[in-house]
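Please read the structure below before turning to the comments.
All protein chains of the complex are present and in place, except for one that has been dropped.
Per-chain numbering from 1; labels A and B assigned in written order.
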Amino acid sequence: MEWLFAILVGGLYSAGLYLMLQRNMFKLVLGMCLISHGANLLIFTAGGLTRNLPPIFSEANSIPAQMTDPLPQAFVLTAIVISFGVTAFLLVLVHRTHKILNTDDVDDLIKTDLQ
Amino acid sequence: MKTLVIFPIIIPLLTASFCLVSYKTPRLQWLFTWFGNLSYFIVALIFLQATYQGNYYSIQIGNWEAPFGITIVIDLFSSIMLLITSILVFCSFLYSLTMSSKEEFRSGYPSLIFFLMMGVSGAFTTGDLFNLYVWFEVMLMSSFVLMAFGGEQQQLEGSIKYVILNLISSAIFLASTGILYGMVGTVNLADLSIKFSIIEYNYPKLIVSSLLLIAFGIKAGLFPLYFWLPASYHTPPPGISALFSGLLTKVGMYSIIRTFTLFYKEVDIPIQNTLLIIAGMTMLIGVLGAVSQNEIRRILSFHIISQIGYMLMGLALWSVMGIAGAVYFIVHNIVAKSNLFFISGIINKKTGRYHIKSQGNLYQESPILSICFLCSALSLAGLPPLSGFVGKLTLIIAGIHSKAYITVFISIVVSFLTLFSMTKIWIYTFWGTPHYKKEASSESDKNLFFAYSAIIILALLTASLGIFGEIFLNISEKSAQELLQPLTYIEKIMEY
Partner (left out) sequence: MNSLILKTAGKYIAPLLFLFAIYLLFTGHNQPGGGFSGGLVASASFILLAFAYGVEQTQKWIRISPLYIIAIGLLLAVGSGVISILFGQPFMTGVWITLESLTLGTPMLFDTGVFLVVLGTTLLIILELIKEV
């Protein structure tokens, strides 16, 4: 199963990078989303894939092979929450920028680099 | 004492929430702000005093045992950073007492700064790699909002660049944490430090540490990754730029020092060489960028990059003296660089612009401002008896001991170029004939009393950091010794 996830993560990263290299600002946000999904899946895969086992360690179930590692799940959950917040903020920022600068082309954002 | 460990995180969080509750009444917000600042300062002072005697303080959040739960650790390095953070935030509030409007307070400016402070102090105290990522995000989220604060055209452009590049760095950091967890099965820094050195194969180690270096390097503004910094740091209001320049890049630097000293207990020659090259290039490129600029805040932004190079050089030398120099330099740079940003704000209040060629003769207008500027600028360039001199001298001596002659040579050249660009600001802004029309509305010195007191405090601090250099160097040397002997750190955490 790991190889499938590896291909998926690679695909998400490359799609995200491709979108980020576009000049459209909204595609930038979408690319950012894809990359963070890729990173989340990477953690999930790196933490070890197990099927149909609960992430619970109890007296009845104390053999490590019979449980899922709960930590990667906690990491991914935290990362998802964070990327949710960041994406929401990014959308507002892009919207505001579009409204004030009247462009959604990243190449037009050169005023701060000029003297 | 053990319960106090969590306080550097709780105090800003509580203050921020109380400020948020009372966001309509600036007066009440001031009360919470000062109370929060004061208590944070006292806690930081207590920890500096206690950790100087060689103690470590750690707690496990939620009482989960050491390698599994989140550890919060305070050692000497952390407590130095906490103290300097509290001083800087205090000065920034003092500064904004006169420099920012009531509207800014109504829109939640103090609570955002306290959220930033919470993220920063969380990053300084955490003993867990994933938790470090979370604190980075807390810090970044509030800095994103602060960066776009006010929503002017330039700010929005700057924030887009800042936000996107920092998010890429976060994604890389997250990925490297995941890979590391897959490799060794832990994210606790102390536990990682043990298990990282046991890994047999060299390449996975190299991949993870270079990913971490890239992630932190984007945040710190290291050589090939610094482009977002000069494009965005000059856009927000000066009080906010000063806070960013003092804290954010230094958090990246802190994380590099913390993780690399823990992961590589002995010198790893390829990594050392890479770090030395990056340090040299960062210094050189940063200062060359600064020399070519004519806008005060842009000059200062480029100088942030070049100063980061010095800190990395200290780490790359991998000796007690080098790391002591790096720690000292971080403290010096937070004080001097933020003060220059504060001063640039006051200059703008007086002349209405930031471009140096359209200013002049400010010395006659206000001698105190010029003396404060001179003090911080010369300290940045590294003239005795100010703090920059002590820091640079330590780094150079350490470099000669470690036989890193090329980097030492570059650092000396960079000092001269820094002096050059500081004199450029001085000549155009404070001497010569004024090139601006004095408007009737420009503020007099009396109205700026609190802003002045902030810059005077920081200028005095940079002078005393230099004059009493031995005391401060002793402290940083002690923390460098601790950093280079991570075994005590590991024992203290794992025994819990």
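Going forward, a contact is a pair of C-beta atoms (placed from the backbone, for glycine too) under 8 Å apart; a residue touches a chain by one contact, two chains touch by 3 or more.
Note that the structure is predicted; figures quoted are calculated from it, not measured.
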If the hidden chain were put back, which of B:Leu13, B:Leu48 or B:Ile304 would touch it?
B:Leu13
Looking at B:Leu28, B:Leu45, B:Ile61 or B:Leu383, which residue reaches the missing chain?
B:Ile61
On chain A, what residues meet the omitted chain?
81, 85, 88-89, 91-92, 95, 99
Where does chain B touch the missing chain, residue by residue?
2-3, 6, 10, 13-14, 16-18, 20-21, 23, 59-63, 108
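Just so we're on the same page, only the chains that are shown with their structure count from here on.
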For chain A paired with chain B, centre-to-centre distance based on mean C-alpha positions, whole Å
27
Report the residues of chain A in contact with chain B in the complex, numbered from low to high.
20, 25, 28, 32, 35-36, 38-40, 42-48, 71-72, 75, 78-79, 82, 85-86, 89-90, 93-94, 96-97, 100-101, 106, 109, 111-113, 115
Of all residues in chain B, which touch chain A in the complex?
68, 130, 133-134, 137, 140-141, 144-145, 148, 151, 153-154, 156-161, 163-164, 167-168, 171, 174-175, 177-179, 181-183, 187, 231-232, 234-235, 293-295
